[in-house]
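Left out: one protein chain. Kept in place: all the others.
Order as written gives the chain letters A and B; numbering starts at 1 within each chain.
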Amino acid sequence: MSITIEPTVKVEPRRKELPPRERLERIFHVEDLDALYSGKPAVKSVTMEIYRNLVTAIIGPSGCGKSTFIRCLNRMNDLVAGFSMTGTIRYHGQDICGADIDPVAVRRHIGMVFQRPNPFPKSIYDNVAWGLRVLGMKDSLDDRVERALMQAALWDEVKDRLKASALSLSGGQQQRLCIARAIAVEPDVVLMDEPASALDPIATSAIEQLMNDLKREYTFVIVTHNMQQAARVADMTAFFSISRGNEGQRFGQLVEYDATRKIFTAPSDSRTEDYVTGRFG
Amino acid sequence: MSAHGITRADLQAVNLPRRRLVNRLMQALATLAAAIAVAALVLIVWSVAKRGASALNLDLLTRDPAPFSFTPVKQGLENAFVGSLVLVGLATAMALPVGLLVAVYLTEYARPAIRSSVSLVLDVLNGVPAIVIGIFVYGLLVLGHGQSGWAGAFALACLMLPLVTRSTMEVLVLVPSSLREASLGLGIPRWRTTLSIVLPQTIGGVVTGTVLAVARIAGETAPLLFTSSIVGSQTSWSPTHALQSVPVAIFELSEQADPGSHARAWAAAFVLLLFILFTSLAGRWVATRNRRRLSTSR
Partner (left out) sequence: MTSAGEAAELTRRPFTGRRLRFGDVSLQAVAGAAAAVATVLVGLIAWKVTAGAWPAIRRYGISFVWTNSWNPLPGHELYGAASFLFGTAVTSLGALLLAAPLAIGIAIYLTEIAPRLLRGPVTALVETLAAVPSVVIGLWGILVLGPVLRSDIEPSLHRALGFVPLFGPPSTTGSSIFTAIVVLTMMILPIVSSITRELFLGVPQDQKEGALALGSTHWEMVRGVMFPYARGGIAAALILGLGRALGEAIAVTQVIGGIAGGTGIHWNLFATSDTLASKIASSYQGATTNLQLASLVYLGLILLVFSLLINFFAQRIVRRGARRQGVGANRGALG
């Protein structure tokens, strides 16, 4: 049931059309994922695929499990007491939730940037260099640090004060430093959990521009509660919504996943339409 | 870029062997450290319990020490238990009111400058070693007058004061200002507000703080060495002369060579440890319960 609606959200007209699905390389294949905290489900039955060198946005109302879902992708939920999950998450064909898989190795390839900037209380240089040193990428450290800071569009602003404390940077700069820190270790995928929600509009647009430039090299999955942001940056958009179970529990479910243009102009599901036209959520 | 061709081996635990080894090693060391600490405690408590319980009998509490004789003679440490009771009781009677008043002054009346200086002074007092307090009270009350239970109790009170003050202050600031405002708004004078409205809210915390302080000083030996240690073997309740106390008795007995003295020392240590552990744990349990109640009722 396809409905054409007046878009309340403008999708970037210059956005290149996506190549057909078969030509996209699949990085994640999530199958029937259920995630639970202390036995209570947070998300259920999620099945979707995430493709290389695209920006994939996860949108939906508060409490629909977007953060829970994204944190499953790099095994960060392991840190939460009482967490359990069923289903499979295949990364390059390997199930990363297998018993013999080391979460430390997973996180080496799948990086994460958090909602609030969390630079270490070290110098700007050492923030980027710390991960490199720990992971044994110590050769040409200075070059690696410079490259990461350039890719994060921060180099010009900090190149003269690399030894200054990272805490002396503004919020937007700190978040770009966290992005530099994450991409310095050359991950494959960068997960971003509402990366601009704590930032002002100018800093936000700087980060969105970053994603656009860097998706040539990395694959981005971004959670955002800001529909306009998803429309601006994402190639693919997944809409999660809150469902109710038989016993009255609330949990999140994937409702619709498609090219961003389709989600915002001709969604297939009425729940998606309600959300993107602002009727709820 | 490490993008393409990520194999299963890249993600498995067999990779990065050295870093995982270091991680496991550090985990093991930390666990070992905790095991050592627990083992130390268990060892001590076990030793005291085993040797103390076997030497424990009613004589310990009902008979006085007897002079050394070659034939075993029924004796006990009644004078020490009674003396400790008197000393700790007097010390609490001295320290509690003063501690309460100081806490009230600091939270209700003092200007910030005075509050921080007096708090500093109390911290200093807390940091003075017990043996130096002993020397101090010796110079103040014993020199020229001889030892006495009063001097011993005063030394213990000096140790108690910072503890009682600090724990009372902690509960005083928990009393919501709305309570004070309500009372003052009704026209009730300041002093009545403080005494009848604010202080009663803190009774739980004050009691806990006092109980914990009592547990602390019940085992103190050093201050009593100088102020209340030269004693006869007769049980006495009067603080005008030196009174024997359980920690000092244990100390003296531990320095003796004969097994009979050692046995009595273990038994006394057992009773002392039971008392202190019980009061500490009870005090801390009541404190957590009070804190939970106060924070949820606001």
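The rule is short, and it goes like this: a residue touches a chain if its C-beta (ideal position, glycine included) is under 8 Å from a C-beta of that chain, and two chains touch if they have at least 3 such contacts.
Only a predicted model underlies this, so the values are computations on that prediction, with no experimental measurement involved.
Summary of contacts with the chain left out: across B:L60, B:V82, B:L163 or B:A215, the touching residue is B:A215.
Screening B:L56, B:I133, B:L243 or B:A287 against the full complex identifies B:I133 as the residue touching the chain left out.
Mapped onto chain A, the footprint of the missing chain covers residues 74, 76, 79, 81, 104-109, 111-112, 114, 116, 118-126, 130-131, 134-135, 163-168, 178, 181-182, 185. Where chain B meets the missing chain, the touching residues are 19-20, 22-23, 26-27, 29-34, 36-38, 40-41, 43-45, 47-48, 97-98, 101-102, 104-112, 114-115, 117-118, 121-125, 127-133, 135-136, 138-140, 158, 161, 165, 169, 172-177, 180-181, 184, 189-195, 215, 218-222, 225-226, 229-230, 247, 250-251, 254-255, 262, 265-266, 269, 272-273, 276-277, 280-281, 298.
The criterion applied here is as follows: only the chains that are shown with their structure count from here on.
Inter-chain centre distance (chain A to chain B, centres taken as mean C-alpha positions): 53 Å.
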